[in-house]
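Remarks on the structure that follows.
The complex appears here without one of its protein chains, the remainder shown in place.
For reference, chains read A, B and C in written order, and residue numbers begin at 1 within each chain.
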């Protein structure tokens, strides 16, 4: 476990443009899939107006079934990139393979590796050889150690890695996955990489996002990712977990005093780290 | 699922003595097992001095192996009760079966049902027929619905039920169990019963308790349970997850500004609840 | 782990009446719940006619919801016992608590402890103090070691323990639980207790029971438990996983040549045990 320890400090100041991901609480928001110019422009405008600086949206979609909507491809990247540029936002979008990596990297600021590809080592090695920052999602049933070792593949050549917890497989059908916030706390103890929490894919529902978002702020996560769609009921992908514009506005207002408290404490003594006890007692 | 819905409101004011568990953030702390008069008195004194009002400690211990320490039994209950009385604290301790229920209820204020007994229906039915409040721990791999249905057994006759999330079985060996904070958010959406989070049994380690405690506050949980021991390395049970007195003091100081923020917001608009979207879109 | 090792040999000849559970392949079959005299008598008659010697049926039912059918109680025990006696069969039925243990033991030959009670130590200790054989079901998410340690509680005073694998919690909704046949192989390596596989509660469906029953025979399990009902669609409990009389007849015919092969090999060299390799290599 000395591996990631040795890397500590590397990313203490992971900055992308004017955004320093290692400080403060960052919101990455936008639709699951880029569907149309109007959809993505309206979303970008709404979010930018409420302080969101990173726009998410899928153009290449890994789908469980070959018969599901697979994304717009390059036109989707262009729409996302244009919408973000107009609002002065950064973009994050998924790269699915080595072949399309140059294409995606030509449009997008932060390259996302999806949960299904967390151990796609060929892709990780290719991402180590380029300079765009990488947002690595935790695999569906990856341990924290496996997650950090996957990051290590990218860190071989590219220090700008962002970890993203998105829930793990569980037995409870009420949520899409089981959000592992103790895993987030462990990632922050074991590594200095920024940690983002994807609240939409983990919970798969909208009604418990607000309390979990506040938990992420208090926990010390560097940010959260949420899906926002102008008309969730009409979304081509995962509409059941997308926030409406109104939901998103209320969510962002809800976390504001918590983010402010954290900023105030952070200058001082946040976060507290208690010592780990060794396994000597019964 | 209308069942628990129908119960909503019942416990809006679950009070035990002067402690209203439905308001504010409550800390239940103390040793895993009651071991000696000195141990439990010193612990009670330390915790009471930092504002903790509920003292925990096991006297009847359900142990995986028949060869492990099984607890002091009645003398342990008496030690716990005396120490709490001296400090003006309430007590919480586990009741393992119908036979010893009257004995435990004779000493203890809040009767805990352990994870192994969450579906011990004979015990739940007996608890429904007496008046002491019941702290029901979630089973090792119980769904949220099963957890609420187990509570329903007690609610048949006793409205004073407190739910306790304590982590569920998972594949990651870094934590003893996987803490399910989205489950806590669900419990708070689906029921009005107070929800307490056991951070010691869920994580099984001390170094990530502080961030998770802050998360519990921000999330809206009614409280947390943590194990505290004067000398963790010498504990007869689960010492590796026990906080020292110094750890406990720092933890309690760490959450203070977060509890204060919540109290300030609570008068006003806390917590935010976003609407649930129905599963109509792709 | 020396614990159960030390017990090896104890049950090498676990016999109940004329049935030696440590030899051959035993079928325990019958309805989930005893519902009526006609139901249980018809079932017993059908099964006895096809060589089944152990009749199962629930009279005290542990149900997730307090609003589900809870079983007939003592009249159910009597019906089961009478039906078995008429056919010269043994009975197995669940005992849920210490209070009703004498009642159940007064009617039933093999006392079943359900998955929810695997770590109900008060019940296990009471079962150690009486002489009826105990069929202990594996807990919903119990490790093999925890399962054996639970058995150890009964073995403190009662050597006649039968282990029953019934699947564990998993993420796949296609089966009710995930049947763990490698766990069965481990139980047979680590202990000499007979191991029975409950195919109905593990799979929760009828269409894959035949191949899994053959697997149990070949694996070396001492037997299987299946639910059989004269009219599955009308069952008061778990009808979806119950075999009809015709299904049961075909299942029993299907395993016959496999049981015969095993009997032939068993006299000779069955089962093969390969050495365990220690964790020394990369």
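Brief remarks follow.
The rule is simple: a contact is a pair of C-beta atoms (placed from the backbone, for glycine too) under 8 Å apart; a residue touches a chain by one contact, two chains touch by 3 or more.
Everything quoted here is computed from the prediction, not taken from an experiment.
Considering the entire complex, the omitted chain makes contact with A, B, C. From the options C:126, C:150, C:168 or C:224, the residue with contact to the chain not on display is C:168. If you put the hidden chain back, the residue from C:48, C:178 or C:263 that touches it is C:178. Residues touching the missing chain, restricted to chain C, are 68-69, 141, 143-145, 167-168, 170-175, 178-183, 185-186, 188-189, 202-203, 205-212, 214-220, 232-243, 247, 250-251, 254, 257-258, 261, 265, 271-282 (touch as defined at the top). The chain not shown here touches chain B at positions 169-171, 173.
For chain A, the residues touching the chain absent from view are 3, 62-67, 96-100, 116-117, 119-123, 139-142, 146, 149-150, 152-153, 156, 168-169.
The working rule: only the chains that are shown with their structure count from here on.
Chain-to-chain contact here is organised exhaustively, every possible pair of chains being in touch. Our note on geometry: chain A versus chain C, Cα centroid distance of 47 Å, whole angstroms. Taking the mean of the C-alpha atoms as each chain's centre, chain B and chain C sit 35 Å apart.
Between chain A and chain B the centroid-to-centroid distance comes to 32 Å (mean Cα coordinates, whole Å). Residues of chain A in contact with at least two other chains: 170-171, 173.
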